[in-house]
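Only one protein chain is missing from this complex, and each of the others stays in its spot.
Let's look at subunit A:
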């Protein structure tokens, strides 16, 4: 387009003066046409993969340049964005938030702007669960998702049919690795295995019952991990022979020859996901809608599954992922975490959980 214009201009320009004048006129709309978007994502391997595979494809498809912004994580980024919004200038137009952080942002108010879904028709392919609407409209569209799965050491034990088997001390005494954080979704597993799932989180008694059931597994836990790398080392070293860990990393470890096997028991595994959210003071609503549209495209979802190891937010049938590729990043059934309860009863669940861990 640009070259065409300039060539036409050169032909028509009668004099040097005319050329200068005309090029300055034509130059202005050219700069304005250069569209861009600042997108935040968790730093490290994840952000690099997005830059390399997804943003570049997006720029090639739409001509919109992407400036990648590093987020430390979801919740700390929310603090940054809250302060930046107050100051009137934000570091990113689109940010990546986990669902609980997104709900937090929605509750704080004035931080997020609804996305224009009419300009993003491909979001219709997503499961409606992944398009989060509050009173102002659709403020978050799913970007990608990830599972934390049951894992075992296949050299030591066979795949359990249910999470309940992990409570069997005959087999698993001092041998499991489970996450230490109260909201790392182990309680959701307990709820799905022994109770009524998310509904059990609604009352304090329900939460206490969940934590008491979790307490019964304590003799079988050798490691309550807080950092991902702790569990990775424990699995590799044989310090634990089972537990709860990220599905994609487990598969990567298995592919590297370590004795690790992710399992989908009958209750399933917890599925978490990240959402693209538009800052309330961003002026790039149109570009953001185009990006969200691009990211929701089954082809992009498949691209992310292959290159980053995230689970697609569309059914496998809509993508060209093979069964093996799909099993590497996803599975069924999926346990949906009780996000609202984790926020509404934050202090209570955290303290009850930690009391259980501490035996206090």
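Quick note on the criterion: contacts are C-beta pairs under 8 Å (C-beta built on N, C-alpha and C of every residue); 3 or more make two chains touch, one makes a residue touch a chain; residues count from 1.
Everything that follows uses one rule, which is that contacts and distances are computed from a predicted model.
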item: Protein name as given in UniProt for the chain not displayed, "Cytochrome aa3 subunit 2", "Orphan protein", "Lactate utilization protein C" or "ABC transporter permease subunit"; value: "ABC transporter permease subunit"
item: Given A:90, A:223 or A:321, the one touching the chain that is not displayed; value: A:223
item: Sole contact to the chain not displayed, among A:116, A:198 or A:239; value: A:239
item: Omitted-chain contact residue, chosen from A:52, A:127 or A:173; value: A:173
item: Residues in subunit A touching the chain absent from view; value: 73-76, 78-79, 82, 103-104, 107-108, 156, 173-175, 180-181, 183, 222-224, 226-227, 230, 233, 236-239, 343-348, 350-351, 354-355, 357-360
